[in-house]
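Shown here: the complex without one of its protein chains, the others still in place.
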Amino acid sequence: MNSVSESLQLEMYRRMGLIRHFDQAVQKLFNSGRIPGSTHLSIGQEGEVVGACMALREDDYMVGNHRSHGHPIGKGAGVNALMAEILGKATGVNQGKGGSMHLADFSVGSLGESSIVGSGLPVAVGAALGSKMQGNDRVTLCFFGDGASNQGYFHESMNMAALWKLPVVFLCENNGYGVTTPNRRAAALEDISARAAGYGTPSTIVDGQQCLAVYDAVTEAVERARGGDGPTLVEAKTYRYHHHSEGPLYDNMTYRPDEELAAWKLRDPLLLFRQQLAGYLGAAELDKIEEQAQAEIAGALEFAELSPFPEPEEGYTHLYRTPIAVYGGEL
Amino acid sequence: MNSVSESLQLEMYRRMGLIRHFDQAVQKLFNSGRIPGSTHLSIGQEGEVVGACMALREDDYMVGNHRSHGHPIGKGAGVNALMAEILGKATGVNQGKGGSMHLADFSVGSLGESSIVGSGLPVAVGAALGSKMQGNDRVTLCFFGDGASNQGYFHESMNMAALWKLPVVFLCENNGYGVTTPNRRAAALEDISARAAGYGTPSTIVDGQQCLAVYDAVTEAVERARGGDGPTLVEAKTYRYHHHSEGPLYDNMTYRPDEELAAWKLRDPLLLFRQQLAGYLGAAELDKIEEQAQAEIAGALEFAELSPFPEPEEGYTHLYRTPIAVYGGEL
Amino acid sequence: MAKITFLEAIAQAQHEEMARDDSVFLMGEDVSGNVYGSSGGLLEEFGPQRVLDTPICESGFTGVAIGAAMVGMRPIVDYTIASFMYLATDQLVSMAAKSSYMYGGQTHIPAVFRAAMFYNGGIAAQHSDRNYSMFMNVPGLKIVVPSSPYDAKGLLKSAIRDDDPVLIFEDGNLWGQRGEVPGEEYLLPFGQANVLKVGSDVTIVAIAARVGESVKAAERLAKEGITAEVIDPRTLVPLDTHTILESVAKTGRLLVVDQGHRTCGAAGEIAAVVAEQGFWDLQAPIKRLTAPDMQIPFSTALEQGFYPDAGMIATAARELVKE
Partner (left out) sequence: MAKITFLEAIAQAQHEEMARDDSVFLMGEDVSGNVYGSSGGLLEEFGPQRVLDTPICESGFTGVAIGAAMVGMRPIVDYTIASFMYLATDQLVSMAAKSSYMYGGQTHIPAVFRAAMFYNGGIAAQHSDRNYSMFMNVPGLKIVVPSSPYDAKGLLKSAIRDDDPVLIFEDGNLWGQRGEVPGEEYLLPFGQANVLKVGSDVTIVAIAARVGESVKAAERLAKEGITAEVIDPRTLVPLDTHTILESVAKTGRLLVVDQGHRTCGAAGEIAAVVAEQGFWDLQAPIKRLTAPDMQIPFSTALEQGFYPDAGMIATAARELVKE
């Protein structure tokens, strides 16, 4: 950890702040009815998101999921186009076609956020296979939840990655719940990492609230992957402060005790980061970074608000790269 | 093992003989062009098939797969209707609708042989769930291959069975190959049983050529299941003497060395059974049993040959239990 | 009669059938938590074994339902969203649809598979599927598409008692809609269409939430002197071709309205049946109004206009009547 440069730590803190403020802004937008569909926030999980992403090289790949506002930000995406996407604007990263559940930014190696739980796992393995075939040394990082680990995709992906020694890192964001179902009522063993043994794959459990701990674990996994020694399963124990998704659906739900949430909040990843760096990086410096992050999100919000909605015709583009005639509604 | 009664041992030997002769008869039929489609023989695997099935109670359930002529026989099905099914006759156990890849006999608890690799696993878990819900103490035994263990179904099924402590026994018939692909080029670890640890499930590796060893291992697993302690993964190391399926497709294929086959044949399950019982059960007695088995298969063959083909109209029945009008070809 | 929501009707049907028959149980992700509102009160009454939360593994738990059905249980599987059925397609097609047939009637699969369709809600491509048409191509399944609380309850109860695998597609746009549902028990048979409006100028066959839009369109058209007959097939497999053909015999004109994609969709099937069996009655080309053959965008600015509404239906009907 001491090997992590000061500038890198500042950048980590900055990205954690960006994600926190991004999601807080999204929450407000959602509550005011500005965002259609459903939206999933990662407030509370910023530590593992940033720690894992920053262990990557810029040209490495990353695959997210339904709870992926933070993942592209962690990987270095600009926030303007992400925020515009959330509002369904023409300037959105997907030109308004994807929205909250598909915030991908391919320009920074964020290879898509599939909201079909577990479906990103084999895609990440495929990207790693592609890198290997192309003879470059890129690594692919795949985020997935504790809930996703019960999909067959997890097994098939672990097996292929281990068998072919592919440069992929599996990062399980174990936040204890899939929607309202606690992990212990969905997985036979609470530690997802226990499953790695079945593939002869190294695994590790890491405190997901400690950004630097995650960074270290993933750095080791990335080195292993880049060195040709195959995948690693990293399980980050973490927590989402919000319910599964925004909106009234989960109001008054009792699937998790209030004390549990309160206890986790005491271990807030931004807070812990500050504590850990206390003395080494000054509070003023960190405050400034956070303020800048907040300002950047405010700017993104303004950018998004001022951006135009796409023209209806745009709904009929991008289906194919080589277009063919299809029935196109009233157009 | 010594606790296994003589009559049970005789019955084991009888069923092994039935399976061997059944498949040898099927091979001849196939070679003479009498069987459409494709057919998969389990010659060489009779030890594990019978050892596992006979550890069940008569009212227990069993789920097979594409290589399942032996499984229903092991579970106690009559051979006439099975052989007639192979020939597509009206007297077949499925009235000619299923054929070689679907030799189920529900009357003895054989709950279907799905030829979609791996798809029987969750079905077995479902049968076990049903038993638990119904409050009976039936156990379900699920056969699947080494190849099938790489399907997502394996993972999902192991997890649910372990999570819910269901009365199911997973019996992996590890014959070293899926079609032409050796297990070591398909699974990250050669021992499938290693995967059980990820679900906190007990597992064991057993010599699949030793019928009684399999019987013992599965008996223990069945007791655990019946006692409410959940699933066990039993991996039987075995070998198929024939290629994946009958016909010329695999002629001259070199995916497995001749010496390997020769070595396994020295450990033929029927041979080993005789050796193990030598002195205890006389050769004459065993010869007689095998001759009777052979005669029974000859009888089944005659029954099947003499049986009529189904009438074409029969092709339009059984789609639904509560029929509805559907477009029915020329009918 | 009480006015209840579509969702309450579903909940009632499940409740009544679970109370009636011990072998009926509900399974799926988060069903005990009643997240969406169709399983309220069930956990309290029937306990966690019969209101079974599953891990997230659609292919696996569909197989579990099928296995349980084989040994005499009657599972109701709730996928929550129809898009997740793609993970379970192998079990639905290779096992649920085929088992009775390939085992020569030795077994049968009395299971219900419920799935909601949340299109038109800014929920983007991966959650907006209206995919009943794909499953209509699979012999061995029965396909139900209720368009009102009354239908939802009566059809779901029939589905639970049916001895074959039944897929119920619930239109999420209808979940909150209220309608009259009798206090007494009733069942609705499969294969009997509902004629919501009688008319003689044009036949409109519509599916799920398009039924209400078509009724609205018919009301507008009536003011212009055009009488449209609005037919809701209620079940797509079996399909009540008789009612549709009789109507076309009277009107000579057919408009099929569907929120699904066009190519190989339910609307095309209905059109083809009439082009074959009702051809001589037709006085104008058949017309399909469907969603475009396009994936579903997130932005409301893009999604609006994707699904035929009352205005589009009325326009199409008017054109047809002129031909």
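The letters A, B and C name the chains in turn, as written, and every chain counts its residues from 1.
Here is the rule we use: a residue touches a chain if its C-beta (ideal position, glycine included) is under 8 Å from a C-beta of that chain, and two chains touch if they have at least 3 such contacts.
Just so it is clear, the model here is predicted, and its values are computed rather than measured.
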item: Chains in view that touch the one left out, judged over the entire complex; value: A, B, C
item: Candidate in contact with the missing chain, chosen from C:S23, C:S94, C:N120 or C:S148; value: C:S94
item: Candidate in contact with the missing chain, chosen from A:Q9, A:S38, A:S131 or A:N150; value: A:S131
item: Touching residue (missing chain; options A:L18, A:I35 or A:L163); value: A:L163
item: Selected from B:G17, B:P72 or B:G96 as touching the chain missing from the view; value: B:G96
item: Contact footprint on chain C, counting only the chain that is left out; value: 59, 83, 86-87, 89-90, 92-94, 97-98, 101-102, 124-126, 129, 131, 133-134, 136-140, 237, 239, 260-261, 263-269, 271-272, 274-277, 279-280, 282, 284-288, 292-295, 297-298
item: Hidden partner chain, residues of chain A it touches; value: 61, 63, 92-98, 102, 104-107, 111-112, 114, 116, 119, 121-134, 140, 152-153, 155-157, 159-160, 163, 317-322, 324-326
item: Chain B residues touching the omitted chain (full complex); value: 35-38, 85, 88-89, 92, 94, 96-102, 114-118, 147-148, 150-152, 178-181, 185-187, 249-250, 253, 255, 309-312, 314-316, 319, 326-331
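Keep in mind that, in the parts below, only the chains that are shown with their structure count from here on.
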item: Most distant chain from chain C, judged by the mean position of its C-alpha atoms; value: B
item: Distance between the centres, which are taken as Cα means, of chain B and chain A, whole angstrom; value: 45
item: Inter-chain centre distance, chain B versus chain C - centres from mean C-alpha coordinates, in Å; value: 39
item: Whole-Å gap separating chain A and chain C, where each centre is the average of the chain's CA atoms; value: 35
item: Multi-chain contact sites of chain C, meaning residues that touch two or more partners; value: 54-55, 57, 59-60
item: Residue numbers of chain B (touch at least two other chains); value: 152-153, 155-156, 159, 163
